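The structure follows.
Removed from the display is one protein chain of the complex; every other protein chain stays in position.
Right, chain A next:
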Amino acid sequence: MIKIQGLHKKFGKNQVLSGVDLEIDKGGIFAVLGPNGSGKTTLIKSILGMVVPNKGSISVLETNIKNSWKYRQEIDYLPQIANFPGNLRVKELIRMIKDLRREQGNEERLIDLFGMQPFLDKKLSTLSGGTKQKVNILLTFMFDGPLMILDEPTTGLDPASLIRLKELILEGKQKGKTILITSHIMRFVEEMADEIIYLLEGKIYFKGSIEELKNKTGQTDFEHAIADISINSADV
């Protein structure tokens, strides 16, 4: 699915990623975790080709992504901050994305699921943060690619929508998709993730299941185990 070798990225003097090696070759939910500024978003954006790495190679679905763009057809990406062109209406945005991807989407079901009907004719600049995030989710989940990348998907959602989002993610998993999620909500991660990828100072510090992480850190609670990594590594 995804194969990353020796990925380096520097923004000015700030070394964000320094030698990330990662291989994901099966379906399931993978949580990319790490403290603020550890390079989660940069890693995700590198996979999407929005950030150009200084060194290293990335392959998605067996193709090297350098100078390539067609592979993004297979990726459904949910960006961290849901900002859309404000002049457009929700309906127009949905139509535009479908047109640009040359793909049919199953947006009808999602519109019903999140109760978006009353917002379809509203301009995007007038929507609240939570509603924008619902539009964001709708745009991501209406396609059926084998790879899904969700950057902080829970931001601003009410509890009912959060439950629906979780159902959608699990449904994707059952279809055998590979789903990458970043989140700072540990309960959400613990509930959803099959595997944890922990980034620290631009490297992968830990990759494995939640059980393995608990064993490694000697903690019984997941949240404490994660906190344990950052505290202990700060000592080193």
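By our rule, a contact is a pair of C-beta atoms (placed from the backbone, for glycine too) under 8 Å apart; a residue touches a chain by one contact, two chains touch by 3 or more; residues count from 1.
Simple rule for what comes next: contacts and distances are computed from a predicted model.
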Undepicted complex member, UniProt protein name, chosen from "Dihydroorotate dehydrogenase", "ABC transporter permease", "N-methylhydantoinase A" or "Quinol:cytochrome c oxidoreductase membrane protein": "ABC transporter permease"
Selected from A:101, A:173 or A:224 as touching the chain missing from the view: A:101
Per the touch definition above, residue among A:30, A:77 or A:114 touching the missing chain: A:77
Chain not shown: contacting residue from A:51, A:170 or A:186: A:51
Touch list for chain A against the chain that is not drawn: 11, 45, 48-52, 67, 69-73, 75, 77, 79, 83-85, 87-88, 96-97, 99-101
